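The structure under discussion is supplied below as C-alpha coordinates; questions concerning it will follow.
Here's a slice of the assembly, chains where they normally sit.
First chain written, first letter: the chains are A and B, and each begins at residue 1.
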(Lines give C-alpha, C1' and ligand atoms only; values in the text may rest on other atoms or scores of the structure.)
Protein backbone atom coordinates (compact mmCIF):
# COMPACT_ATOMS: atom_id res chain seq x y z
CA UNK A 1 0.00 0.00 0.00
CA UNK A 2 1.31 3.40 -0.95
CA UNK A 3 0.59 6.28 1.39
CA UNK A 4 1.30 10.00 1.22
CA UNK A 5 1.00 11.87 4.53
CA UNK A 6 1.33 15.65 4.23
CA UNK A 7 2.36 18.02 7.00
CA UNK A 8 0.30 20.94 8.35
CA UNK A 9 -1.55 22.71 5.52
CA UNK A 10 -1.17 26.46 6.03
CA UNK A 11 -3.76 28.96 4.85
CA UNK A 12 -5.23 29.49 1.43
CA UNK A 13 -1.92 28.97 -0.41
CA UNK A 14 -1.45 25.64 1.30
CA UNK A 15 -5.06 24.58 0.80
CA UNK A 16 -5.14 25.51 -2.87
CA UNK A 17 -1.82 23.87 -3.60
CA UNK A 18 -2.84 20.64 -1.91
CA UNK A 19 -6.31 20.57 -3.46
CA UNK A 20 -4.96 21.50 -6.88
CA UNK A 21 -2.31 18.81 -6.90
CA UNK A 22 -4.02 15.97 -5.11
CA UNK A 23 -5.55 14.12 -8.10
CA UNK A 24 -2.30 14.38 -10.01
CA UNK A 25 -0.27 13.22 -7.03
CA UNK A 26 -2.51 10.23 -6.40
CA UNK A 27 -1.93 9.12 -9.94
CA UNK A 28 1.72 9.98 -10.29
CA UNK A 29 2.67 8.38 -7.01
CA UNK A 30 0.15 5.54 -7.35
CA UNK A 31 -1.25 6.39 -3.96
CA UNK A 32 -3.71 4.18 -2.19
CA UNK A 33 -4.14 6.63 0.64
CA UNK A 34 -3.52 10.38 0.99
CA UNK A 35 -3.66 12.14 4.34
CA UNK A 36 -2.79 15.58 5.69
CA UNK A 37 -2.78 17.53 8.91
CA UNK A 38 -5.13 20.47 8.45
CA UNK A 39 -5.00 22.36 11.77
CA UNK A 40 -3.71 25.52 10.05
CA UNK A 41 -5.65 25.33 6.81
CA UNK A 42 -7.93 28.31 7.48
CA UNK A 43 -6.11 31.62 7.70
CA UNK A 44 -3.02 29.92 9.09
CA UNK A 45 -4.73 28.89 12.29
CA UNK A 46 -7.75 26.64 12.64
CA UNK A 47 -9.98 24.91 10.13
CA UNK A 48 -13.40 25.97 8.87
CA UNK A 49 -15.79 23.08 8.12
CA UNK A 50 -16.31 24.22 4.54
CA UNK A 51 -12.62 24.21 3.90
CA UNK A 52 -12.28 20.81 5.51
CA UNK A 53 -14.96 19.52 3.13
CA UNK A 54 -13.22 21.00 0.11
CA UNK A 55 -9.92 19.41 1.10
CA UNK A 56 -11.61 16.05 1.53
CA UNK A 57 -13.37 16.43 -1.82
CA UNK A 58 -10.08 17.19 -3.53
CA UNK A 59 -8.79 13.69 -2.96
CA UNK A 60 -7.54 13.53 0.61
CA UNK A 61 -8.92 10.55 2.46
CA UNK A 62 -8.58 11.73 6.04
CA UNK A 63 -7.51 14.94 7.77
CA UNK A 64 -5.72 14.99 11.10
CA UNK A 65 -5.22 18.02 13.31
CA UNK A 66 -3.67 19.42 16.47
CA UNK A 67 -3.70 22.17 19.09
CA UNK A 68 -4.97 24.86 16.70
CA UNK A 69 -7.99 22.92 15.49
CA UNK A 70 -10.42 24.54 17.95
CA UNK A 71 -9.96 28.10 16.70
CA UNK A 72 -13.30 28.21 14.82
CA UNK A 73 -16.18 27.24 17.07
CA UNK A 74 -18.05 25.60 14.13
CA UNK A 75 -15.50 22.84 13.97
CA UNK A 76 -16.93 21.44 17.20
CA UNK A 77 -20.25 20.86 15.48
CA UNK A 78 -18.69 19.52 12.32
CA UNK A 79 -16.45 16.94 13.95
CA UNK A 80 -19.14 14.58 15.20
CA UNK A 81 -20.72 14.63 11.73
CA UNK A 82 -17.71 13.26 9.87
CA UNK A 83 -15.36 10.39 10.44
CA UNK A 84 -12.80 11.89 8.08
CA UNK A 85 -11.51 14.68 10.31
CA UNK A 86 -9.64 13.55 13.40
CA UNK A 87 -8.49 15.55 16.41
CA UNK A 88 -5.81 14.45 18.89
CA UNK A 89 -7.23 11.47 20.75
CA UNK A 90 -5.84 12.55 24.09
CA UNK A 91 -8.11 15.57 24.52
CA UNK A 92 -10.19 14.88 27.60
CA UNK A 93 -13.23 12.66 27.46
CA UNK A 94 -16.18 14.62 26.15
CA UNK A 95 -14.26 16.60 23.54
CA UNK A 96 -16.11 16.65 20.22
CA UNK A 97 -14.90 14.28 17.54
CA UNK A 98 -12.55 11.36 17.68
CA UNK A 99 -8.84 10.71 17.45
CA UNK A 100 -9.05 7.30 15.85
CA UNK A 101 -10.67 6.20 12.63
CA UNK A 102 -10.74 3.00 10.60
CA UNK A 103 -11.09 3.39 6.85
CA UNK A 104 -11.14 1.31 3.72
CA UNK A 105 -8.37 1.79 1.19
CA UNK A 106 -10.21 -0.10 -1.53
CA UNK A 107 -9.58 -3.68 -2.53
CA UNK A 108 -10.69 -4.92 0.84
CA UNK A 109 -7.78 -3.32 2.67
CA UNK A 110 -8.51 -1.41 5.85
CA UNK A 111 -6.27 1.00 7.67
CA UNK A 112 -6.50 2.98 10.86
CA UNK A 113 -5.38 6.54 11.54
CA UNK A 114 -4.55 7.65 15.09
CA UNK A 115 -4.00 11.31 15.95
CA UNK A 116 -2.22 12.23 19.20
CA UNK A 117 -0.83 15.42 20.71
CA UNK A 118 2.30 15.96 22.81
CA UNK A 119 2.45 17.68 26.18
CA UNK A 120 6.03 18.97 26.39
CA UNK A 121 5.91 22.75 25.90
CA UNK A 122 2.24 22.33 25.02
CA UNK A 123 -1.04 22.41 26.91
CA UNK A 124 -1.97 19.76 29.45
CA UNK A 125 -3.85 16.81 27.97
CA UNK A 126 -4.25 13.15 28.79
CA UNK A 127 -1.09 11.06 28.42
CA UNK A 128 -0.53 10.45 24.69
CA UNK A 129 1.44 7.27 25.35
CA UNK A 130 -1.28 5.65 27.44
CA UNK A 131 -4.00 6.94 25.16
CA UNK A 132 -2.20 5.27 22.27
CA UNK A 133 -2.10 1.99 24.19
CA UNK A 134 -5.78 2.17 24.99
CA UNK A 135 -6.87 3.04 21.46
CA UNK A 136 -4.66 0.51 19.73
CA UNK A 137 -6.43 -2.13 21.79
CA UNK A 138 -9.65 -1.00 20.10
CA UNK A 139 -8.39 -1.38 16.55
CA UNK A 140 -9.90 -4.56 15.04
CA UNK A 141 -7.28 -7.27 14.75
CA UNK A 142 -7.59 -7.57 11.00
CA UNK A 143 -6.68 -3.92 10.55
CA UNK A 144 -2.92 -4.20 10.20
CA UNK A 145 -2.03 -0.85 8.68
CA UNK A 146 -2.02 1.83 11.37
CA UNK A 147 -0.80 5.37 10.72
CA UNK A 148 -0.08 7.74 13.62
CA UNK A 149 0.14 11.55 13.45
CA UNK A 150 1.84 12.71 16.65
CA UNK A 151 1.38 16.46 16.81
CA UNK A 152 4.09 17.60 19.21
CA UNK A 153 6.81 20.17 19.80
CA UNK A 154 9.71 18.41 21.52
CA UNK A 155 11.89 16.03 19.53
CA UNK A 156 12.39 13.91 22.65
CA UNK A 157 8.67 13.29 23.09
CA UNK A 158 8.20 12.57 19.39
CA UNK A 159 10.99 10.03 19.15
CA UNK A 160 9.88 8.51 22.46
CA UNK A 161 6.46 7.89 20.91
CA UNK A 162 8.06 6.24 17.90
CA UNK A 163 9.89 3.81 20.18
CA UNK A 164 6.79 3.32 22.31
CA UNK A 165 4.79 2.20 19.28
CA UNK A 166 7.59 0.43 17.40
CA UNK A 167 6.34 -2.94 16.18
CA UNK A 168 2.74 -2.02 16.90
CA UNK A 169 1.91 0.49 14.19
CA UNK A 170 2.98 1.06 10.59
CA UNK A 171 4.19 4.63 11.02
CA UNK A 172 4.68 7.37 13.61
CA UNK A 173 4.84 10.71 11.83
CA UNK A 174 5.32 14.00 13.62
CA UNK A 175 3.61 17.28 12.88
CA UNK A 176 3.34 20.78 14.48
CA UNK A 177 6.81 22.31 14.01
CA UNK A 178 6.18 22.92 10.27
CA UNK A 179 9.80 22.02 9.55
CA UNK A 180 10.50 18.70 7.91
CA UNK A 181 13.18 16.58 9.51
CA UNK A 182 15.62 14.39 7.65
CA UNK A 183 15.48 11.37 9.96
CA UNK A 184 13.08 9.06 8.14
CA UNK A 185 13.83 5.52 9.25
CA UNK A 186 12.21 2.19 10.05
CA UNK A 187 12.25 1.03 13.66
CA UNK A 188 12.37 -2.64 14.55
CA UNK A 189 9.79 -4.63 16.40
CA UNK A 190 10.57 -6.80 19.44
CA UNK A 191 11.90 -9.55 17.15
CA UNK A 192 14.38 -7.22 15.51
CA UNK A 193 12.43 -7.00 12.32
CA UNK A 194 11.87 -3.65 10.64
CA UNK A 195 8.30 -2.57 11.19
CA UNK A 196 7.49 1.06 12.07
CA UNK A 197 8.36 3.97 9.84
CA UNK A 198 9.25 7.08 11.82
CA UNK A 199 9.83 10.72 10.92
CA UNK A 200 10.08 13.41 13.57
CA UNK A 201 8.24 16.01 11.51
CA UNK A 202 6.50 15.91 8.15
CA UNK A 203 6.96 19.64 7.56
CA UNK A 204 4.17 21.77 6.10
CA UNK A 205 2.22 22.58 2.99
CA UNK A 206 2.46 26.33 2.70
CA UNK A 207 4.43 29.33 1.49
CA UNK A 208 8.15 28.68 1.36
CA UNK A 209 9.34 32.22 2.01
CA UNK A 210 7.89 32.44 5.47
CA UNK A 211 8.19 31.51 9.10
CA UNK A 212 6.07 28.36 9.43
CA UNK A 213 3.92 29.58 6.55
CA UNK A 214 3.34 33.07 7.93
CA UNK A 215 4.93 36.34 6.81
CA UNK A 216 8.33 36.78 8.42
CA UNK A 217 8.17 40.49 9.27
CA UNK A 218 5.43 40.50 11.93
CA UNK A 219 6.92 37.46 13.63
CA UNK A 220 10.39 38.96 13.65
CA UNK A 221 8.93 42.16 15.02
CA UNK A 222 7.32 40.22 17.85
CA UNK A 223 10.59 38.55 18.76
CA UNK A 224 12.36 41.90 18.69
CA UNK A 225 9.81 44.00 20.57
CA UNK A 226 7.87 41.55 22.72
CA UNK A 227 4.68 43.21 21.56
CA UNK A 228 1.76 41.43 19.88
CA UNK A 229 1.55 41.69 16.10
CA UNK A 230 -1.00 40.36 13.68
CA UNK A 231 0.31 37.34 11.79
CA UNK A 232 -0.54 36.93 8.11
CA UNK A 233 -0.23 33.95 5.78
CA UNK A 234 2.68 34.55 3.41
CA UNK A 235 2.60 34.51 -0.39
CA UNK A 236 4.86 33.21 -3.14
CA UNK A 237 5.98 29.72 -4.03
CA UNK A 238 4.39 26.92 -2.03
CA UNK A 239 6.10 23.86 -0.60
CA UNK A 240 4.29 20.57 -0.23
CA UNK A 241 6.02 18.49 2.42
CA UNK A 242 5.28 15.12 3.91
CA UNK A 243 6.35 11.52 3.67
CA UNK A 244 5.77 8.77 1.17
CA UNK A 245 5.40 5.27 2.59
CA UNK A 246 5.08 1.78 1.27
CA UNK A 247 3.38 -0.55 3.70
CA UNK A 248 2.84 -4.28 3.52
CA UNK A 249 -0.92 -4.69 3.72
CA UNK A 250 -0.78 -8.18 5.12
CA UNK A 251 1.43 -7.41 8.09
CA UNK A 252 1.22 -3.65 8.48
CA UNK A 253 4.99 -3.39 8.26
CA UNK A 254 6.46 -0.31 6.64
CA UNK A 255 8.63 -1.32 3.73
CA UNK A 256 9.98 2.12 3.02
CA UNK A 257 9.66 5.73 4.03
CA UNK A 258 11.05 8.74 2.25
CA UNK A 259 10.51 12.41 2.76
CA UNK A 260 8.33 14.09 0.18
CA UNK A 261 8.99 17.69 -0.80
CA UNK A 262 7.73 19.49 -3.84
CA UNK A 263 7.90 23.16 -4.71
CA UNK A 264 5.04 24.74 -6.65
CA UNK A 265 5.45 28.10 -8.31
CA UNK B 1 35.90 27.93 1.46
CA UNK B 2 34.51 24.55 2.46
CA UNK B 3 33.02 24.22 5.91
CA UNK B 4 31.61 21.29 7.86
CA UNK B 5 29.50 22.20 10.89
CA UNK B 6 28.46 19.24 13.03
CA UNK B 7 25.47 19.11 15.39
CA UNK B 8 25.58 18.42 19.13
CA UNK B 9 28.21 15.77 19.95
CA UNK B 10 26.67 13.35 22.45
CA UNK B 11 28.74 11.44 24.99
CA UNK B 12 31.71 9.19 24.48
CA UNK B 13 30.31 7.52 21.34
CA UNK B 14 29.81 10.91 19.72
CA UNK B 15 33.18 12.22 20.85
CA UNK B 16 35.10 9.18 19.70
CA UNK B 17 33.35 9.03 16.37
CA UNK B 18 33.98 12.70 15.67
CA UNK B 19 37.58 12.59 16.84
CA UNK B 20 38.26 9.35 15.00
CA UNK B 21 36.86 10.59 11.71
CA UNK B 22 37.90 14.22 11.71
CA UNK B 23 41.25 13.95 9.89
CA UNK B 24 39.75 11.71 7.26
CA UNK B 25 36.74 13.99 6.82
CA UNK B 26 38.90 17.07 6.44
CA UNK B 27 40.74 15.39 3.64
CA UNK B 28 37.86 13.63 1.96
CA UNK B 29 35.65 16.70 1.96
CA UNK B 30 38.54 19.11 1.37
CA UNK B 31 37.47 21.10 4.41
CA UNK B 32 38.96 24.43 5.23
CA UNK B 33 37.06 24.68 8.48
CA UNK B 34 35.44 22.09 10.77
CA UNK B 35 33.16 23.06 13.64
CA UNK B 36 30.87 21.28 16.07
CA UNK B 37 28.52 22.00 18.92
CA UNK B 38 29.88 20.19 21.97
CA UNK B 39 27.41 20.98 24.76
CA UNK B 40 26.59 17.30 25.27
CA UNK B 41 30.01 15.78 24.64
CA UNK B 42 30.67 14.69 28.24
CA UNK B 43 28.29 12.00 29.47
CA UNK B 44 25.52 13.35 27.28
CA UNK B 45 25.25 16.64 29.16
CA UNK B 46 27.99 19.22 29.58
CA UNK B 47 31.60 19.35 28.49
CA UNK B 48 34.72 18.64 30.51
CA UNK B 49 37.73 20.80 29.61
CA UNK B 50 39.92 17.76 28.88
CA UNK B 51 37.40 16.44 26.47
CA UNK B 52 37.07 19.84 24.83
CA UNK B 53 40.84 19.84 24.32
CA UNK B 54 40.83 16.40 22.83
CA UNK B 55 38.09 17.34 20.38
CA UNK B 56 40.02 20.44 19.36
CA UNK B 57 43.20 18.40 18.97
CA UNK B 58 41.44 15.90 16.74
CA UNK B 59 40.96 18.45 13.98
CA UNK B 60 37.98 20.59 14.94
CA UNK B 61 38.76 24.28 14.68
CA UNK B 62 36.15 25.71 17.02
CA UNK B 63 33.52 24.29 19.36
CA UNK B 64 30.20 25.98 20.01
CA UNK B 65 27.79 25.14 22.81
CA UNK B 66 24.43 25.84 24.41
CA UNK B 67 22.27 25.61 27.50
CA UNK B 68 23.95 22.44 28.82
CA UNK B 69 27.49 23.79 28.67
CA UNK B 70 27.58 24.85 32.35
CA UNK B 71 27.02 21.39 33.82
CA UNK B 72 30.68 20.90 34.83
CA UNK B 73 31.90 23.79 36.96
CA UNK B 74 35.45 23.52 35.53
CA UNK B 75 34.24 24.74 32.16
CA UNK B 76 33.87 28.22 33.65
CA UNK B 77 37.59 28.33 34.33
CA UNK B 78 38.49 26.82 31.00
CA UNK B 79 36.48 29.16 28.84
CA UNK B 80 38.44 32.35 29.43
CA UNK B 81 41.65 30.43 28.66
CA UNK B 82 40.69 29.44 25.14
CA UNK B 83 39.25 31.25 22.16
CA UNK B 84 38.24 27.99 20.54
CA UNK B 85 35.26 27.15 22.74
CA UNK B 86 32.30 29.51 22.45
CA UNK B 87 29.18 29.76 24.58
CA UNK B 88 25.98 31.51 23.55
CA UNK B 89 26.75 35.20 23.32
CA UNK B 90 23.49 36.27 24.90
CA UNK B 91 24.26 34.98 28.37
CA UNK B 92 24.30 38.01 30.63
CA UNK B 93 27.31 40.27 30.82
CA UNK B 94 29.86 38.75 33.18
CA UNK B 95 29.36 35.15 32.09
CA UNK B 96 32.70 33.39 31.53
CA UNK B 97 33.89 33.04 27.98
CA UNK B 98 32.67 34.60 24.79
CA UNK B 99 30.08 33.98 22.12
CA UNK B 100 32.01 35.42 19.22
CA UNK B 101 35.42 34.52 17.83
CA UNK B 102 37.42 35.46 14.78
CA UNK B 103 39.76 32.82 13.37
CA UNK B 104 42.11 32.25 10.51
CA UNK B 105 41.27 29.55 7.99
CA UNK B 106 44.73 29.57 6.48
CA UNK B 107 45.71 31.28 3.25
CA UNK B 108 44.96 34.64 4.75
CA UNK B 109 41.23 34.00 5.04
CA UNK B 110 39.52 34.92 8.28
CA UNK B 111 36.11 33.82 9.47
CA UNK B 112 33.98 34.59 12.47
CA UNK B 113 31.81 32.22 14.50
CA UNK B 114 28.86 33.53 16.50
CA UNK B 115 27.02 31.37 19.01
CA UNK B 116 23.54 32.38 20.20
CA UNK B 117 20.80 30.77 22.23
CA UNK B 118 17.02 30.96 21.85
CA UNK B 119 14.51 31.92 24.53
CA UNK B 120 11.29 30.25 23.44
CA UNK B 121 10.71 27.25 25.75
CA UNK B 122 14.20 27.90 27.15
CA UNK B 123 15.65 29.90 30.00
CA UNK B 124 15.59 33.70 30.05
CA UNK B 125 18.66 35.29 28.44
CA UNK B 126 19.40 38.54 26.68
CA UNK B 127 17.67 38.99 23.33
CA UNK B 128 19.52 36.84 20.78
CA UNK B 129 18.41 39.04 17.88
CA UNK B 130 19.74 42.25 19.40
CA UNK B 131 22.85 40.51 20.68
CA UNK B 132 23.52 39.36 17.13
CA UNK B 133 23.16 42.92 15.86
CA UNK B 134 25.54 44.25 18.49
CA UNK B 135 28.17 41.59 17.94
CA UNK B 136 28.08 41.69 14.17
CA UNK B 137 28.94 45.36 14.45
CA UNK B 138 32.13 44.26 16.20
CA UNK B 139 33.29 41.88 13.49
CA UNK B 140 36.10 43.53 11.51
CA UNK B 141 34.92 44.59 8.09
CA UNK B 142 37.39 42.44 6.23
CA UNK B 143 36.01 39.32 7.90
CA UNK B 144 33.35 38.36 5.39
CA UNK B 145 32.69 34.75 6.34
CA UNK B 146 30.46 34.59 9.41
CA UNK B 147 28.98 31.35 10.71
CA UNK B 148 26.18 31.38 13.28
CA UNK B 149 25.15 28.51 15.57
CA UNK B 150 21.71 29.36 16.94
CA UNK B 151 21.03 26.91 19.74
CA UNK B 152 17.26 26.99 20.12
CA UNK B 153 14.15 24.86 20.54
CA UNK B 154 11.36 26.51 18.57
CA UNK B 155 11.38 26.35 14.80
CA UNK B 156 9.73 29.78 14.64
CA UNK B 157 12.54 31.44 16.58
CA UNK B 158 15.19 29.65 14.56
CA UNK B 159 13.79 30.60 11.19
CA UNK B 160 13.15 34.14 12.43
CA UNK B 161 16.87 34.41 13.23
CA UNK B 162 17.77 33.22 9.75
CA UNK B 163 15.63 35.98 8.22
CA UNK B 164 16.96 38.50 10.73
CA UNK B 165 20.53 37.81 9.64
CA UNK B 166 19.86 37.15 5.96
CA UNK B 167 22.40 39.05 3.86
CA UNK B 168 24.56 39.78 6.87
CA UNK B 169 26.13 36.41 7.66
CA UNK B 170 27.20 33.38 5.65
CA UNK B 171 25.11 30.81 7.51
CA UNK B 172 22.57 30.44 10.32
CA UNK B 173 22.61 26.86 11.53
CA UNK B 174 20.38 25.58 14.30
CA UNK B 175 21.32 23.18 17.07
CA UNK B 176 19.73 21.81 20.30
CA UNK B 177 16.92 19.54 19.10
CA UNK B 178 19.39 16.81 18.02
CA UNK B 179 17.20 16.08 15.01
CA UNK B 180 18.43 17.18 11.62
CA UNK B 181 15.96 19.06 9.48
CA UNK B 182 15.66 18.77 5.72
CA UNK B 183 15.21 22.48 4.97
CA UNK B 184 18.71 23.54 3.91
CA UNK B 185 18.37 26.61 1.73
CA UNK B 186 20.01 29.90 0.86
CA UNK B 187 18.20 33.09 1.84
CA UNK B 188 18.52 36.24 -0.20
CA UNK B 189 19.98 39.53 0.89
CA UNK B 190 18.18 42.88 0.50
CA UNK B 191 19.15 42.97 -3.18
CA UNK B 192 17.55 39.61 -3.86
CA UNK B 193 20.88 37.85 -4.20
CA UNK B 194 21.43 34.51 -2.49
CA UNK B 195 23.60 35.00 0.54
CA UNK B 196 22.83 33.22 3.80
CA UNK B 197 22.70 29.46 4.12
CA UNK B 198 20.09 28.31 6.63
CA UNK B 199 19.23 25.01 8.23
CA UNK B 200 16.85 24.77 11.17
CA UNK B 201 18.81 22.03 12.91
CA UNK B 202 22.12 20.32 12.19
CA UNK B 203 21.16 17.18 14.09
CA UNK B 204 23.64 15.40 16.35
CA UNK B 205 26.74 13.26 16.46
CA UNK B 206 25.79 10.33 18.64
CA UNK B 207 24.16 6.93 18.90
CA UNK B 208 21.50 6.37 16.27
CA UNK B 209 19.31 3.96 18.24
CA UNK B 210 18.40 6.46 20.90
CA UNK B 211 16.33 9.43 21.92
CA UNK B 212 18.59 12.42 21.22
CA UNK B 213 21.62 10.21 21.84
CA UNK B 214 20.41 8.76 25.14
CA UNK B 215 18.97 5.30 25.83
CA UNK B 216 15.30 5.19 24.97
CA UNK B 217 13.98 3.14 27.90
CA UNK B 218 14.61 5.57 30.79
CA UNK B 219 13.22 8.47 28.78
CA UNK B 220 10.13 6.56 27.79
CA UNK B 221 9.69 5.54 31.40
CA UNK B 222 9.82 9.17 32.44
CA UNK B 223 7.16 10.15 29.93
CA UNK B 224 4.98 7.28 31.08
CA UNK B 225 5.37 7.65 34.84
CA UNK B 226 6.27 11.30 35.43
CA UNK B 227 9.02 10.14 37.74
CA UNK B 228 12.70 11.03 37.41
CA UNK B 229 14.95 8.43 35.83
CA UNK B 230 18.67 8.43 35.22
CA UNK B 231 19.49 9.02 31.58
CA UNK B 232 22.36 7.12 29.97
CA UNK B 233 24.19 7.62 26.70
CA UNK B 234 23.12 4.91 24.27
CA UNK B 235 25.39 2.46 22.41
CA UNK B 236 25.51 1.02 18.90
CA UNK B 237 26.01 2.64 15.53
CA UNK B 238 26.82 6.34 15.59
CA UNK B 239 25.42 9.03 13.32
CA UNK B 240 27.46 12.06 12.37
CA UNK B 241 25.11 14.86 11.34
CA UNK B 242 25.68 18.43 10.29
CA UNK B 243 25.89 20.56 7.20
CA UNK B 244 28.45 21.02 4.46
CA UNK B 245 28.82 24.53 3.10
CA UNK B 246 30.68 26.22 0.32
CA UNK B 247 31.23 29.90 0.99
CA UNK B 248 32.68 32.58 -1.22
CA UNK B 249 35.62 33.94 0.75
CA UNK B 250 35.58 37.30 -0.92
CA UNK B 251 31.96 38.14 -0.24
CA UNK B 252 30.97 35.79 2.55
CA UNK B 253 28.08 34.51 0.45
CA UNK B 254 27.08 30.89 0.83
CA UNK B 255 27.29 29.14 -2.52
CA UNK B 256 25.79 25.89 -1.38
CA UNK B 257 24.56 24.06 1.67
CA UNK B 258 23.71 20.42 1.97
CA UNK B 259 22.93 18.27 4.95
CA UNK B 260 25.69 15.92 6.02
CA UNK B 261 24.81 12.56 7.51
CA UNK B 262 27.10 9.60 7.94
CA UNK B 263 26.54 6.37 9.79
CA UNK B 264 29.51 4.68 11.50
CA UNK B 265 29.27 1.12 12.67
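We take it that contacts are C-beta pairs under 8 Å (C-beta built on N, C-alpha and C of every residue); 3 or more make two chains touch, one makes a residue touch a chain.
Remember, predicted model here, so these are calculated numbers, not experimental data.
Colleague: Quick check on the homomer: 2 copies visible, but what's the full number in the structure file?
Modeller: Per the structure file, the complete homomer consists of 4 copies.
Methods note: only the chains that are shown with their structure count from here on.
Colleague: What rotation angle, rounded to the nearest 5 degrees, superposes the C-alpha atoms of chain A onto those of its identical copy chain B?
Modeller: Result for this pair is 180 degrees.
Colleague: Just give me the whole-number Å value for how far the CA centre of chain A lies from that of chain B.
Modeller: 30
Colleague: In the complex of these two chains, what residues of chain B are touching chain A?
Modeller: Listed in rising order, the residues are 121, 127, 129-130, 153-157, 159-160, 163-164, 177-183, 200-201, 203, 211-212, 216, 219-220, 223-224, 259, 261.
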